[in-house]
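The other protein chains are all here in position, but one chain of the complex has been omitted.
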Amino acid sequence: MNRLLLAPALSLALLTPCAVAQDARQIMQEVQKRQHSTSQHYEGTLEVIGGGNRIATKRWIFDRLGDFGNSKGMLRFTVPAEVKGVGLLIVNHPDRASDQWMWRPNIGREQRIALQDRSTRFFGTDFSFEDLEERDVEQYDYKFLGEEAGTWKLQSTPRKSSQYTYGYLWVKKDNYTIVKIESYNKKGLVRVIDYRDFEQAKGIWTARTTEVHDVTRNSRTILKYDKLEYNIPMKDAGFTLDALRRGA
Amino acid sequence: MMLLRLISWPYARKHLLRWLLTMAGIVLGVGVFVGMHTANQSVLAAFRETIDKVAGTTQLQITAGEPGFGEEVLEKVQSLPEVRAAAPVIEATVSTGQGNLLILGVDMLGDRSLRTYDLEGTDEAIDDPLIFLAQADSLIVTRTFAEKNGLQVNSRVPMRTMQGDLIFTVRGIMKPGGLASAFGGDLAIMDIYAAQKFFGRGRRFDRVDLALLDGVTLADGSAKLRALLGSGYEVSPPSSRGEQFEQTSRIYSLASNITSIFALFIGMFIIYNTFAIAVTQRRSEIGILRALGATRSQIRTLFLTESAIAGSIGSGLGVLFGIVMAHAMASYIGNILTEVYGVAQRADGIQVDPVLIGGAWAMGIVTSLFAAVIPARAAAYVDPVKALQKGRNQALSEGESLLRRWAAVGCAAAAVIAVIFSHSTAIFYAGFVLGGVAAVLLAPSLTLWLSRFLRPLLAFLRPVEGTLAADSLIQSPRRTSGTVAALMLSLALVISLGGLARSSYDSLADWMRIALNPDLFVTTAQSVTSRTFVFPASLGDGLRAIPGVDEVQLVRSVRVPVKGGPVMLVALDIGSVERRAKLPAVEGDAATMYRRTERGEAVLASENFVRLHGGKLGEVLEIAAPSGVLKLPIAGIVRDFSDQQGSLLISRQAYIRFWNDDSVNVFRVYVKQGAQDSDVRQRILDTFGKQQRLFVLTNKDVRDYVTRLTDQWFGLTYVQIAVAVLVAILGIVNALTVSITDRRRELGVLQAVGGLRQQIRHTVWMEAAAIGFIGLVLGLLLGAVELYYAIEISRRDLVGIDIGYAYPFRTALALAPVILIAAFLAAVGPSESAVRGSLVEALEYE
Partner (left out) sequence: MIHLQGVTKQFAGKRQVTALERLDLHLARGEMVSIVGPSGSGKSTLLNLIGGLDRPTEGEIKIDGQALSTLSDDGLTRVRRDKIGFIFQFFNLLPTLSCLENVSLPLHLRGWPRKKIDERARELLDLVQLSGRLEHLPDELSGGERQRVAIARALSVFPPVLLADEPTGNLDTHTGAEILKLIHDLHDRLGATILIVTHDMVVAESCPRTIGIRDGRIVTDVRRGDARREMSRA
């Protein structure tokens, strides 16, 4: 389940509210099906509202190619100037955690992001490197918990290593979009993600704003998606280490 | 107790000055001991503390000697399921204008799971590692360092790197405490990948720090990691680095141990002396006590208690003195150890170890008690009838001195036998001790003989004063023998250490002439031993291309684990070295050993490696390398002073193959015939100096550096020598003070019959000079023996090199005036007090 970068895609198109309400996995499969796209492009704007309401802004361009859970993503920072050119290549695998590399133009080398570091915060934001991964529905166990104000509330439990032990998801009945996720670890609630401002693009319902709340640090990150496009032609060659180094 | 108050206290009060002088012996002995050890321990503790603080929650560290290892090791380690977090580290000490700065290269992404970076404010730049990482010039410094250098966030810090002179930017300031207080707060954090670049590390890490998952034991985790990585790697808790450092600095502790014990030993003689005198002076008092019913054991207890009290006061003062001294010495020792061993530590404060203090205190008391045993026994056996008869003080009994002489002869004979069977360490050291004991036992008899020999000489110089001075010595050997023994021991110490230093310098000079013969040395730092930065091998080609350069030798020296300890491995072009700087072979066939080593089939071991780590010609050494354990035989043993702990010479090709490391510490540059060293040096600097951190040292620079290092090494030894001599001179003051008290009446008569004050002074001075002379003669003689032992100890257990026996005649010659002048100075106080007292009282003095 992609929690963030692909969040607009994840919360995709409006569909028939037909699914058997009790079968949580079916709901999630439907969610995944509706957000399906072969490729995606957007420009993200990120605002971190930390302690004392200090706001830090970053911008990036994101491209993604491939089927959900088996896709590749390339993220490139554009703002602020100090980080311009820093890139992140994400290669998702359906059966295991993704591979991630960061490109550091200043010292001219890429750096692998180790699995153990995936729980650390993604560059001072309120989400972690793990939150950047796509994980197929098959990597989780789901439990249906009930209905709440036009949504289904589900519990998800990761089948393999994750910083989270379980999470709650709220899926809108009418269009199968995820509107809220709460993630827990052994100590309790860690993050809350809210999806807002849904719009349809190329037939896929997409939240234009995502807000992540880090409960332990009490800080928020707001991510806005612009110039969102689906299913545009992209090449595999644009998602390799070479491409990362070239700074496409 | 009553006896103490009634009898001892008034006596002590009356002879306060002498007691103070006596205690000075213990004060210095204990002080030197406490000072040296506290300083040593503080340096060690500082090092440990730095390790601890830098380690954070690290449970295990993976190392492979100084060369480090490739980045792939990190992923391997991280892949192990038992590992919770593993982070790479590069640790480097760079010198700034303000002293050394410890730079910790870490991966900011993963490192926070091991270390806490408590930053001031919530600075965005650091809070956001993206900016820290994206900007390679980022540094996080501690508040301590920032305040010391007037730095703030975004301040610029220039630093000379392998990429040339660069400006770094402070992007964060750490709050004091924890990590930020490591290395005395002179600490900076840098991104590890930037550090690789700036320190010339290539794609290598110095080590990997890791923490295990909860529930995984250290033993289990280490075993899994060892199995995973193979034998070329060491997996150990951070604390074991402290042990390694302790091992490397072992020589230093041992050397300071020997000298401080020597100081205490000398102090013991002063105490013995004082008590022997006190017993003689208090004979009638003892007689009265015995007549009034005191038992022998009460008398003995009285004297032993006095010595215990004097010992405990003296030791207490000594401890204080030692702590003061440790303050002064800690940073000095720290610097030496940093230079010699290249280990980052910083001892700003000192750590007082209660066990050490308690031990030293107890040692002072025991020494004092031990010194008083014989005098206390003598006191117990004072014959009350004889003691109560008025008359001269009892002279040294012939029987006692005969017994002692026989004991001395026995000890000397045993010492000679021990020399013959000296291949056993225990027997050798026993011989060393016996030799010293024999000398000490013989001291009183020798003092007597020498005084008799001196009498006509002194009488010739000054008929009255000279004769009286000599007679004073002859009459009371007990009064002076302790002082003479102390003086003898300290001078023997001077001679043996001086001779050791002389011989060391000579051998070192020989080695420098042979081994350090390149015209220029291209290094990464001002000091040749610094291994913080390394050059890429490619620079060698560049240097060869410089006009005037004849030959360039690439040297990579690293400490790697061999035989359980870190040993200096020197990788160089053996063929070229054989042609240019062939080290003298101690063992092995000089013709073939270089060839075999050049082919990578063997190594050359230094003489001291073989001595200190054990090993022999032809033995196959197991050297841990990242690609597995390297098994190479010792093809030859050569005399090499590259490292105190011994060195191994290996062919550069073999090193590159097994360590996958082609970097270079030093380029040894030979200049073509006819070309000027200074021109070539300038050309090298012009060509590479801008783009690269690089120093070009001339042959003289390097030799001076080595000499300076040796000077520093012996520097503390000289301090200790000075202390020993000072103690001995205090002994002279003591002996003279007693002497003039004993001779008050005699000196009074002398004045009554017309002796001028100057003449009285002369006799005291001549007595002092005679003590000095006798001590000098005995000391110089004993020194000849002690020097033999010093050189042997150094060969066997300290540096492992046979530096050859050469008596330091010049030192001996220089000592004569020093000691005579010191003796004269020691006599000034007593001689003045001799001429100032009341004549009437002196004449009535019993």
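We just call them A and B in the order they show up, numbering each chain from 1.
In the analysis below, a residue touches a chain if its C-beta (ideal position, glycine included) is under 8 Å from a C-beta of that chain, and two chains touch if they have at least 3 such contacts.
Because the structure is predicted, anything quoted here is derived from the model rather than measured.
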item: Partners of the unshown chain among those that are drawn; value: B
item: Contact with the hidden chain (one of B:T161, B:S307, B:Q351 or B:Q475); value: B:Q475
item: Option touching the unshown chain, where B:L491, B:M568 or B:L750 are the choices; value: B:L750
item: Contact residue for the chain not shown (choose from B:A12, B:L228, B:A308 or B:V464); value: B:V464
item: Hidden partner chain, touching residue among B:T116, B:Q759 or B:S833; value: B:Q759
item: Residues of subunit B (touch criterion as defined above) contacting the omitted chain; value: 392, 463-464, 467-468, 471-472, 474-475, 745-746, 749-759, 838-840, 843
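In this text, only the chains that are shown with their structure count from here on.
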item: Whole-Å gap between the CA centroids of subunit A and subunit B; value: 62
item: Residues of subunit A touching subunit B in the complex; value: 48, 50-52, 54, 56, 58, 77, 80, 82-83, 85-86, 102, 104-107, 109, 111-117, 120, 123-124
item: Subunit A-facing residues of subunit B, complex; value: 74-75, 78, 83-86, 107, 109-110, 112-113, 122, 124, 127-131, 133-136, 191, 193-194, 197
